[in-house]
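With one protein chain removed, the remaining protein chains of the complex are shown where they sit.
Let's turn to chain A:
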């Protein structure tokens, strides 16, 4: 008898300790026109911003805009939350689950939230003048597959091949590779220079496997998009993964590509231990400023046939529907202010990436000579299919699975990616 009771008590204790807590939340609502006063001032309200950290200055860059905004709208409180990129999507997820929608979200995806009706079309919270100041080719990237402009790009970046010129010289390689065969050859030669030197940095870890594998896919002449569907398991993708595997098997990449993020590859590059990697202006700004002993140049990304490939990324501003006219109006005024030349210039420069407004692109072309190649590449870049609601699923599947190509055949890896994609309907 006592034993049974004790067992029950123990199980009860176990129950209490095993359960974990999670929370919910509520939201207030009021619709109708904004209660703007005769002096143009909004009543007391709060708008919330959730943004990733692009660099150490991200918080203060946002705060500069907030200070300016509060001069115009002293009654509106702006709550800013800055989070690191590596775990950003789970932070967004947490806010959505708690129904604590940020009024302004700066993120790299929007289709999922748009297809669930959580967003305002961006033209409801940005003036036509602001929208038309954005480079049309980049603006198009924020259009959903339903044709609605759900998001406005806020920064752009293009990827190019960065290569260490000293290592190229030591290995006796005259110029940057243009084709896969040349890349393979160069990478092998650099890897043979020493035990700590690797030819090509292949980051297939959690952070950016989708970017790296898309670039190889495009280099093989393929595309994830087929009709209105996204297809992972296709011949060109098999070819692209086969080429990555070839590099890994030849020992021409850094060790453990499946567990390497882009920053870790960049660390190797900065310390002069990596011959080549696909990089962007933000990362190379760090190399230029903090690692002057590492000499590098940039070139178009090699492809199978030799036609240059370039990859473009835009991050976006989206506005969540909080069904509150005052917050909506405050959001609109904030965004219009943010994209105004002077404030936008400081803000985008803080990210180390490229601007999206026409006036700033023009200014950057003229003045920012260090990034001339990246501005040039912006004219022929391809973008990931971020407007497709299925992209989120494909992105997650690639992030979790692409890295296994080190120990598995390309066909098997792509079958797994496709299966995960299909299972999510």
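Basically, contacts are C-beta pairs under 8 Å (C-beta built on N, C-alpha and C of every residue); 3 or more make two chains touch, one makes a residue touch a chain; residues count from 1.
As a convention for this text, contacts and distances are computed from a predicted model.
**Q** Pick, from "Sugar ABC transporter permease", "Inner-membrane translocator", "HD-like signal output (HDOD) protein" or "Multicopper oxidase mco", the protein name that UniProt gives for the chain of this complex that is not shown.
**A** So, among "Sugar ABC transporter permease", "Inner-membrane translocator", "HD-like signal output (HDOD) protein" or "Multicopper oxidase mco", the name matching the hidden chain's UniProt entry is "Sugar ABC transporter permease".
**Q** From the list A:45, A:106 or A:401, which touches the chain that is not on show?
**A** That would be A:401, which touches the missing chain.
**Q** Which residue from A:34, A:96, A:137 or A:286 sits in contact with the chain not drawn here?
**A** In the complete complex, the chain left out is touched by residue A:96.
**Q** In the full complex, which of A:118, A:151 or A:319 touches the chain missing from this view?
**A** Going through A:118, A:151 or A:319 one by one, A:118 is the residue touching the chain not shown.
**Q** From the listed residues A:234, A:340 or A:420, report the one that touches the chain absent from this view.
**A** For the chain that is not drawn, the touching residue is A:420.
**Q** Counting contacts across the full complex, list the positions on chain A that touch the omitted chain.
**A** Per the touch rule, chain A residues meeting the hidden chain are 2-3, 6-7, 10-11, 13-24, 89-90, 92-94, 96-97, 112-113, 116, 118, 195, 205-206, 209, 255-256, 258-259, 267-268, 392-393, 396-397, 399-401, 403-404, 416, 419-420, 422-425.
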